[in-house]
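Left out: one protein chain. Kept in place: all the others.
Think of it as A, B and C in the order they're written, each chain with its own count starting at 1.
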Amino acid sequence: MSLAIARRLDLTTLLPFAATVLLILGGSLFFPQMLGIGYLSQQLQIAAFLGVIAMGATIVILLGHIDLSVPWVLGGAALISTTLAGTGDPLLTALAIPAALAFGGLIGLINAVGVALLRIPSMVWTLAVNSMLLGISVLYTGGFNPKGEASATMNWLATGKLAGIPVAFLLWMAVAVGLALMLHRTGFGRYLSAIGYNEKATFLSGVSTPSVLFAAFSIAGLCSALGGVLLAGYANQAYQSMGDPYLLPTIAAVVIGGTSILGGKGGLLGTVGGVFFITLLNSILSVMQMSDAWRSIIFGVLIITMLMVQTLRGREG
Amino acid sequence: DTYRPECFAPAPGTSTISYEAKEGPYKIAFVNGFAGNDWRIAAIQAAKAWAARPENAAKIEEFNVVSVGNDSAAQIAAIDNFIAAGFDAITFIAVNPTAFEPVIRRAERAGTVLVPFDNVLDTDRVVQINESQVELGRLKAQTVMDLLGGEADKILMVNGLPGNATDRDRRIGMMSVLENVEGLEIVEVVGNWDTGTSQKVVSDALATHGQFDGVVSQHGAAGTINAMQAAGHPIVPMGVDGENGVRMLMDELDIPGISASQAPAMSAIALEAAVALLEGNALPQTVYLPIPQVKSEDLAPGVNYFPDLPKSFNTGTGFPDCFAPFTPEELLGQTADNT
Amino acid sequence: MATSPSPIVRLEGVTKRYGATVALDGVNFDCNAGEIHAVLGENGAGKSTLMKIIAGVIQPTEGVVHVDGEPVALRSPREAVSRGLVCMFQELSLIPDLTVRENLMLGAPGTGLGRLSGRTLTVACDLLARIDGGHIPMRARLADLSLAERQQVEIAKALAREPRLLILDEATSALNASVVEKVFTVIREESARGIGVLFISHRFHEIEALADRVSVFRNGRHVETFDNGAYDYPAIINKMVGQKIDDLFPAKPEAKPDAEVVLRLDGFGWEDGLKDVSITLRKGCITGLGGLDGQGQARVLQGLFGLLRKTEGDIVLDGREIQIASPKDAKRPDISIALVPEDRKTEALVLQQSIAANMQLAALGVDGVPASDPVLYRPYIDALQLKYASLDQPVGQLSGGNQQKVALTKWLALKPRCLLLADPTRGIDVKTKTQIYELLRRLADEGTAILLLSTDYEEFIHLCDETHIFYDGRVVRHLQGDAVTAENILAATLNLPAQGGTHA
């Protein structure tokens, strides 16, 4: 793994990290506090929500696919976990997180059925799944309106600290390392990018490509669900469309991290950098009280700049 | 001289509108925009609860509710469809305040009564039901400033969804107060009416701007409070909206201030207004409903907030001056599957 | 053989580098109007690179290209075509999702972005007919054609552009002898009309039959150009590979009809593509599958590799009947069937990935196989003499033939019990061919059952112990021993009565 990481430590991967550092230094000119532990560890915590989701997204994108069901998988998981925890019943409360994750995994499987078996483009199938989930949660909330509450564990995961480090961040890193091991220790990572480049040839190499797709999409579902659990623990509640702000930033983080949207090329480490960059950028634009118009313009321009640098490097190397 | 002014309070300097009476029972539709939002779900529930009350049910032949998403063209199409289908009145939450002039003309021709509410229109040609958004903002800011004895150095202002008239007016209302406090630094962040987003941006604001003397916020203030707690920020006066979770926190933490809500139950008032107009009554063109509000000291579980309902539940369950507020049971009694 | 003094193209000191690799090295070369000029060389010698430069696909790192004595910069195929330099590419220039008709019209001379003219089409159509492609439906999606059919379309497309110099880069590699003969007739007529033809092939009998002059390349260098017939095979091969090769094919052991049966197909069928095919694979025996393109022979391979749903008949392995539901199944140690597919670029390899990654892809996850251990592949890389810069180099950078070697290594490393090969020597140079033939023979002797689909009848005659000839989804002839002759094979492929052999 260390070896695999090392191989991935090329400059494209480091780019977003470097850019993040520049952002912080730039921002600190206006707000010296940005160099303070308080602000930085807070960014680690907030980055974790996007980060966890982006880990799953990276895996799906490596396949050359995309998962647009993130928002309402996240929302659904939050709704389920808070509903169970809200009952106050210790057993159900204990089930809150597992149930939410199970939900995420299940939706992942449903996504995979459409993509792997029916061969529907993930971009539209996951979109359709997303709108069904929206429908279900509207139906559910409107029909039952159960008391919702994040469990103590959820709060701790989202807002707690271990040795001064946000638990959410540690959790994210755990997920990242876990997946990285899975990618590099087993053939899984190989299969992902091989499929991302040429699914037919991979299938003809005796790889059960559908199983790989199923695995990848359910991992993505799990990650989105975990993101939902964390966000519910953070806001200490679930609410409709709480996942909407996460879809496009997730994709942005992955591609800024050097993973090719066409599949095949890329990795988790780059995405981690991409997540830091997006999180810091949003944070700084926000505290600068930039008008919304200018915020989105700057956001777009910076992303393009990053990608240009990336492709330029790519062409030299 | 207008119908039930205690409820349908005229906005300052507004005109009156009336149509000639029609025979009931009526066909009425409620055309909502986006549905995946707790406030809107509550609004739909309130509308259905209203239609289910016997005294109203008697007056109604058909009642349709549709949600068209954040697409003004689709909303125009929906309204046109109900006009075409010969509906007597249509209430709606406008996706866009300026997109409905042609529809209004077509409605007039067809003799269909239009009653926008919540997100209303920039027009004086139809009766509109809303709380004064400017007042809603002003009220929160004023209360906070009063609690601060009229003086403050730094105020945090959490705005709603940008590019949206409702958000604009509420901000204008807050500014109308805060601008007059001299030496006041106003730090604005964009919370998008979203608890999680508010929590993030407020955390950042606290980390970079340090302490605030007070906070004024639109929807999502629960996030704002969480962030302040996490940052160990002292309790300061707050003006917030009316979600259940926010009131819980206010009561629990003894946060001084006010919770004034844009109440989803106004969907029912809009229907009430529609019927009143169809029955030939005159109403103010712009109705400013009495803003449901609670000072923190008056917060009482089960009365103006509900510990065993979700935090995302909107407490604005009615306007006492208009009719008995809906009980949560009444709202939920309307489970989605018995229309 | 008309060789006008003024060459159409002349290359002067042309060098092409790809990073460290030198694909072409200071090449001087010319091709005259009215001549058929064959280019020979082992895999990776630089033939395609040469052609791509003349066709404007790539630009030389150094050196000059002269067209009609004028130094020119050919920045794109468009410019080359406008000067009458038309190439029929080894990796085809056809659009999979367009119909045959649309492909023939695409970028045809005179059609810019504006209105399309049907004129080129009519020309192309009758050309297609003349090379035996008359049956190919104009409305068919190109992707739905077999490789051979696609090559026929590509040839017609190239000819229809009224070339002054026609470049054929392994244009006939998947075509069968009878079709190739027709293509040659057309080419001869064209050159008789004063058109220059540059011609790459790894099949000697083709070159002998066609070329006026022959140029030999080795390691990116132009070794020599001479008139056809000036040297004999061994001499030419010597120039090509820098060593003597006495016989192309290994000695064929006498038939052992009673050797133990490894794999048996009984009444195998699938839709209308395959009807009642029964084939027996014996230990130490190489079995050939022949026939015109698209007669179903590839279907047999696909069926045995678990690619066809709802097949009829039985597959019997070591006496027990087995079901093969997918390539993963086929790969299972207890079945252990390998397929080296027909189209290396889309089916056999992941071009963007490294040689190492490609070789490991099949072995990964097979228990008891150390997939990531280079030692596993070394013997085959050596035996096939893969020409590569580094194992981390993307396979896409390898020459056509060397890509094929990677595809073979990938599966051979698994030591399959039964090896299915679809035209494995297509685009492979003689030297490598001999290596592959020896390898196959050795594997067969070690007990691997080998099913060899081929478009080169020499392989049936000299390599295979027995051969099944397909026609319209059936085995129409089962040739063994002395009955395996060029005449019989050709007759059988056309389903004509035989002068020997046993009817299946």
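Basically, a contact is a pair of C-beta atoms (placed from the backbone, for glycine too) under 8 Å apart; a residue touches a chain by one contact, two chains touch by 3 or more.
We take it that contacts and distances are computed from a predicted model.
Q: Which protein name, taken from UniProt, belongs to the chain you can't see among "Monosaccharide-transporting ATPase", "Autoinducer 2 import system permease protein LsrC", "NADH-quinone oxidoreductase subunit K" or "Sarcosine oxidase subunit delta"?
A: "Autoinducer 2 import system permease protein LsrC"
Q: Would you mind listing the shown chains in contact with the chain that isn't displayed?
A: Computed over the complete complex, the missing chain touches A, B, C.
Q: Decide which residue listed in B:9, B:28 or B:44 touches the omitted chain of the complex.
A: B:44
Q: I'm checking contacts with the chain that's been left out. Which of C:71, C:96 or C:379 qualifies?
A: The missing chain is touched by C:96.
Q: Specify the residue from the set C:43, C:201, C:228 or C:302 that touches the hidden chain.
A: C:302
Q: So which bits of subunit C touch the chain we can't see?
A: Given the touch definition above, subunit C has residues 55, 57, 76-78, 81, 87, 89, 91-99, 102, 105-107, 111-116, 139, 143, 157, 270-271, 302, 306-310, 326, 347 touching the missing chain.
Q: Which parts of subunit A are in contact with the chain that was left out?
A: Interface residues of subunit A facing the absent chain: 68, 114, 117-121, 123-125, 127-136, 138-139, 142-143, 199-200, 203-204, 248, 251-252, 255, 260-262, 291-301, 303-304, 307-308, 311, 315.
Q: So which bits of subunit B touch the chain we can't see?
A: 30, 32, 35-36, 41, 44-45, 48, 64-74, 76-78, 80-82, 84-86, 96-99, 101-102, 122, 162-165, 168, 336-339
Criterion: only the chains that are shown with their structure count from here on.
Q: Is the number of contacting C-beta pairs greater for A-C or for A-B?
A: Looking at contacts between chains, A-B has the larger number.
Q: Can you compute the centre-to-centre distance for subunit A and subunit C, using the mean CA position of each chain? Integer Å is fine.
A: Computed value for the inter-centroid distance: 46 Å.
Q: Distance from the CA centroid of subunit A to that of subunit B, rounded to the nearest Å?
A: 33
Q: Subunit A touches which residues of subunit C in the complex?
A: Where subunit C meets subunit A, its residues are 305, 326-328, 330-331, 339, 341, 346-353, 357, 360-362, 364-366, 371, 410.
Q: Which bits of subunit A are touching subunit C when the two form their complex?
A: 187, 190-191, 193-194, 197-198, 200-208, 264-265
Q: In their shared complex, at which residues does subunit A touch subunit B?
A: Residues in contact with subunit B: 31, 33-34, 36, 38-39, 42, 46, 82, 86, 134, 137-139, 141-149, 159, 231, 234-242, 245, 283, 286-287, 289, 292.
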